[in-house]
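Removed: one protein chain of the complex. Kept in place: all other protein chains.
Right, subunit A next:
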Amino acid sequence: MDFLSPSTWEEALAAKSAHPDAVPIMGGTDVMVELNFGRRRPPALLDLTRIPQLRDHGPDDGYLRLGAGVPYTTIIERLRDRSPALAQAARAVASPQIRNRGSVGGNLGGASPAGDAHPPLLAVDALVELASVRGVRRVAAREFYHGPRRTARRDDELISAVLLPEPAGPQSFSKIGTRNAMVIAVASFSLALDAQARTVGTGIGSAGPTPLRAIEAEKFLASEFDWDGAASPSPATVTRFGELVASAARPIDDVRGSAHYRRHALSVMARRAVSWAVTDYRKEIARCA
C-alpha cells in the first residue's frame, strides 16, 4: 500500500488526480477501522493531515468557512456561536478521543446516512467545497448526498471545506441512541430557522439511504410560525410538524432500531425542536427590543 503524504494542497490535488483510487485519510477514525479489520485494502492512502489550510476556519463572504479537516473538538470549543447546530452535533459524535481527530470532511467523505454532521448541514443550507486540478466548485449540502454512501464528489476531487451561512435564527440538533457516548444515531434531527428569510430548514439522519430533508414540514412550519412575536404554535401545529418530519423519513428495520421506532423518535425530536426554537426566538426578540 502506497502512502502519499503531500505537504501542500496543490500537491494533494495533483496526487488525487494521478491516483483517483487513493483513499484520503484525515482524522482516520473511519478509514483506520476499515484498514484494521481488512475491510478495505486500498492501493494507496492519501494523508491529508499535513496540509495546514484544511484545519483553518474563518469568515468567507457571509459564510463561516470550515476547513474539511477541522476536528470536532475545535468546532465545539471555538465555533459554537457561529455554527450552533453543527456544534451540538459535534458534541454528540463518538468519544472525546475521536472528537480530537474526526472531522466534518471525513463525515462527508464517508457519507454514512448516520453521520451526525449531515442533518445540521442540510438544515442550515451549507455548501460543500470540492476541489481538483480542474478547479473548485461549491455544491449545496442539499444536493450532495446521492445514494447510500454516494455523493456529488468525483473521484479526482477532494473536499476542501464546508461553508456555513451566518446563523439567522434558532438552530438545534438532537440524536437518539442507547447512551450518550460512542453511539451511532438510531435517528437524528436538526432544525434551523432563518428569521430574515422566514424559512425553516430541516435535516434527518439515520432514517433513510441518505441524510434527508423534510421539505413539506419545512414549508408547513414556515407558514405557521409567528415570525413577529414567536407566539407558541398550537399543539395541533406542533403535532402536524412532527408527523410531516416522520413521513419524510425512509427508514429501515436494522440492529439499531425498527423503522417504526425511528419514525416515532423523529416526530418526538421534531416537536421538541419546535419548542426550543420558540423559546430561543423569544429570547432573541427580547434582546433586540
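By definition in this document, contacts are C-beta pairs under 8 Å (C-beta built on N, C-alpha and C of every residue); 3 or more make two chains touch, one makes a residue touch a chain; residues count from 1.
Here is the rule we go by: contacts and distances are computed from a predicted model.
> One chain is missing here; what is its name in UniProt, given the choices "Xanthine dehydrogenase YagT iron-sulfur-binding subunit", "Lactate utilization protein", "ABC transporter permease subunit" or "Elongation factor 4"?
So, among "Xanthine dehydrogenase YagT iron-sulfur-binding subunit", "Lactate utilization protein", "ABC transporter permease subunit" or "Elongation factor 4", the name matching the hidden chain's UniProt entry is "Xanthine dehydrogenase YagT iron-sulfur-binding subunit".
> In the whole complex, not just what's shown, which of A:Met182, A:Ala197 or A:Ala231 touches the removed chain?
Checking each option in A:Met182, A:Ala197 or A:Ala231, the one touching the absent chain turns out to be A:Met182.
> Among A:Pro20, A:Pro52 or A:Pro96, which residue is in touch with the absent chain?
Of the candidates A:Pro20, A:Pro52 or A:Pro96, A:Pro96 is in touch with the missing chain.
> Looking beyond the chains shown, say which of A:Asp2, A:Asp21, A:Glu143 or A:Asp253 touches the absent one.
Of the listed residues, the one touching the omitted chain is A:Asp2.
> Considering the whole complex, not just the chains shown, which residues of subunit A touch the missing one?
Those residues of subunit A that touch the unshown chain are 1-3, 5, 25, 27-29, 32-33, 35-37, 45, 47, 49, 73, 76-77, 80, 84, 87-88, 91, 94-101, 180-182.
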